[in-house]
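Shown here: the complex without one of its protein chains, the others still in place.
Each chain carries a letter (A, B and C) given by its place in the written order, and its residues are counted from 1.
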């Protein structure tokens, strides 16, 4: 079994979720690496969109910003924020990858602030950026993050970006487009989805070298377990070679 | 006094209303001729906009369509219907010229149909086109038309484009932007404006060779008269030369 | 939400963004060749009863070749967006292709006059009408392009145009102003004529865009007719110039002179003699029937139509007119 680090397995697992011919709205870092890896392996027709306006670029290297010139290098279109977000809102974008400082059992994300008093935050984070928009409009939201009890919390200090809200049918009731919502959570220890009725986070696959206990111990709320829990396929030689040599040769992302 | 035809005096009178540095949304025919004449005489900085997207072209000849390629020949921008109409809606456009099959004492226009039953029109006309939009958004609407009792009617069969509606403050009450509305009606016999309170059509100037009676006899409703009614200045030699030689050498408009 | 006033006109399309999302969800995003001939594209994507919208403006960059093919294939009972529809309108009216109509501008050909056959058809009572304005229809496409059920506006207020439209008037919760709400318009099929497109449907339009940016996003199915195919490399060389991205497009048809007898900016000017012939011949029903057979029904395709109306020599002449070369040529003669 080849050697790999936590970032590498998360990127490889995320890439496998992107089928050929799908559309994905990505940011910088791991999500972009996953999309690039998917394109160079099983999904040559994956359509990558960047929120600032880049559509299907021939990425010469990892972008530093979702608006830098790499995101529309030899693109089929250099458009605008409204065009991309409204394309998502029309139902044209299948996947998006998001992150955050906190995530709860319904996949709600916080990237705004830590603390009790909004007016006087202990820590101020960037805010939604395009995350709330992508999570509202794209069909399937995925999160790539480290398994950590300070991240996976019972209650987010600020609900920046909608997951399944309070579970059940609360998301649709809120007015968000039906059929959208959190799809999979990919961490260094395993893969979670959401139980169809309660919409609570559920472990469906565990990474090599970890157990359900590891995941639960690094999660601030009770996790459900799927009837059959699979063992995550580790990165293949091919995936790692392409990731290391073609996708991120300067180790901007996998070097972390 | 130089010789001129009815179309020529209407165009010259209309051109005089367009001060230098103003913006005007025009259609084909007389309005476009008036704007071109103004540019070539007293208003070199007049900004001409066409609803289909042309901004400040160097018109090589009379356009046949408000969307043909002449309307953006050497223009500063070739944009879109929404861009132009929304520019009007933001309050950037000072004047527009409109016409119609019928006009009433409040300057309401009908360009939709003649008949009692909308579902079975005696005559079907084009409809609003951009007229309703221009009249709603531009600050001052002007009408250039022949003085004719079948045109100037007590009640329009269909209110396509808003004038002062039922007079008084009815236009503002309807929700149309304050400060907009019909400004002047220019015919072959004279010039009308609208009495500030009742918003009823009022004769303010009479063309050479005509009397108030001529105008009233060719109008289907009672016209008000301004305290001082002026005599319209006939076209000057210069105006006619420029109109005939530079603006409309092929007599597309003034030949009618 | 309290509706203060609403038009009695019927909406011919569903403004529900979630039904549109369900449709677009299934639409392929694969960048694969969509090149086919126009006959095939119309047969495949334009159906009886569909709501049709065409790009351009009257007789400017309008997909006339597609309109004539729609007649040849005998489409009926369609709905149509009359957004400054002029020559396209009289073609479709001559074929009695539509029986539901959103009106902004119809039956006229602007400075050229009114179309007798269009007026006759509109006065026949065979067509259900809903009134709008040019901006009204443009904004309805924009609402669909934005993925929302309506956009607010300030036009049509106080008029019969509003009363016979499908718009609603409400009070703005921020300012208390009366606003016209224009419902999203998602045509079943759109046809847009462009200057250049690659085989995937990435397309470029030069000159005024009119409503075609929003229309390309609002249309559920989209046919692109293009003056010429270009390489995907050329598209990628200058992504700023792409007007329509491939994922909106279902068919790419290379139709040189596809807007004839209308104008194609930077390519050819309108054939005013032929358009006058159109208006003239309509006055006599029998003559008009022959005229339609000669110019549409008996033509296998657009190129035969062009051959019958002066062929490449005429096209060169119209190109000279568009580029104002005819003036240089006459000036040079002097």
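Just so it is clear, a residue touches a chain if its C-beta (ideal position, glycine included) is under 8 Å from a C-beta of that chain, and two chains touch if they have at least 3 such contacts.
Note that the structure is a prediction, hence the values are computed from the model and not measured.
Among C:36, C:52, C:85 or C:151, the one in contact with the hidden chain is C:151. Subunit A meets the missing chain through residues 27-29, 51-54, 60, 63-69, 71-72, 78-82, 85, 89, 108, 112, 118-133, 136-137, 158-162, 165, 170-171, 174-177, 252.
Even with one chain removed from view, subunit B keeps its contact list with that chain: residues 20-23, 45, 47, 55-56, 58, 72, 74-79, 82, 86-87, 89-92, 94, 137, 139, 177-179. Taking the complete complex into account, residues 1-3, 15-18, 146-154, 168, 170-175, 177, 179, 181, 183, 206-207, 239-240 of subunit C touch the chain not shown.
As a convention for this text, only the chains that are shown with their structure count from here on.
If each chain is drawn as a node and touching chains are joined, the picture is a simple open line. Central chain (C-alpha centroid nearest the global protein C-alpha centroid): C. Ranked by C-beta contact pairs, the top pair of chains is B-C.
Separating the CA-averaged centres of subunit A and subunit C is a span of 41 Å. Measuring from the averaged C-alpha position of subunit A to that of subunit B gives a distance of 58 Å. Centre-to-centre separation of subunit B and subunit C, using mean CA positions: 28 Å.
Looking at subunit A, no residue sits in touch with two or more other chains.
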